[in-house]
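Note that one protein chain of the assembly has been removed; the remaining protein chains are unaltered in position.
Let's look at chain A:
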């Protein structure tokens, strides 16, 4: 694997460490010997052609999908081998934003946010209400959205509400599956901004599957490209721009990328130059 071996001092900061993960569906191998680290306080973006297993990897890390080989450590614990108690401890420290929100349709937004709180926290209903309303404010939803049901929300509001639920327990890491898909560019930019603010204020690690180039360029600290059943390359944007692989090249230098990259390309290039000279 071409990934840089993480420095030993970083070990404390590693939230997710996947080692030699292999996933097969029948005879079809989706992921093979995949290695990956996600560290505290970073926004990690995942890209790759459709069908290369981005969602499969996400689901595998979350324990929703069995794997055929390798280990995945979350907060230093192997989720698969963990006891129920340890699993519970892991589950309350992560939050997940599913691609379509996956809000509980029978509950309104406020109740949706309170579902994990009721389960895990020993708080009075009044404080829980107030905290849920605080989360609604934090993700930039209008306060009157609290009493609405998911079927009454727009696509962007569903994403925000689902993010608020993912943040209900103040997790250490949130998984976002295509958080900006289906949002207008302004809404998507707001969402990126929001993710960055949350990362800065709460020290969140963010695991983001996305196809939104703007998100990648604006929000992500590191990017991993999935392809050929493994992580093709990972690193900051400058690494992506230099990496020589047909798909990576066409992705980061394609027509759609041009308008986003061009203004930065010089600075990114020069940054890479200085790095090279150092």
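Following the convention adopted for this analysis, a residue touches a chain if its C-beta (ideal position, glycine included) is under 8 Å from a C-beta of that chain, and two chains touch if they have at least 3 such contacts; residues count from 1.
Everything that follows uses one rule, which is that contacts and distances are computed from a predicted model.
Not shown: a single chain whose UniProt protein name, out of "Cytochrome c oxidase assembly protein CtaG", "Phospholipid/cholesterol/gamma-HCH transport system permease protein", "Sodium:proton antiporter" or "Carbohydrate ABC transporter membrane protein 1, CUT1 family", is "Phospholipid/cholesterol/gamma-HCH transport system permease protein".
Contact with the chain that does not appear here is found for just one residue of A:78, A:200 or A:228, A:200.
Here one chain is not drawn; of A:138, A:189 or A:218, the residue touching it is A:138. Counting the whole complex, the residues of chain A in touch with the unshown chain are 75-77, 85-86, 88-89, 92-93, 104-106, 117, 120-124, 127, 130-131, 133-135, 137-138, 143-144, 147, 149-152, 167, 169-170, 197, 200-203.
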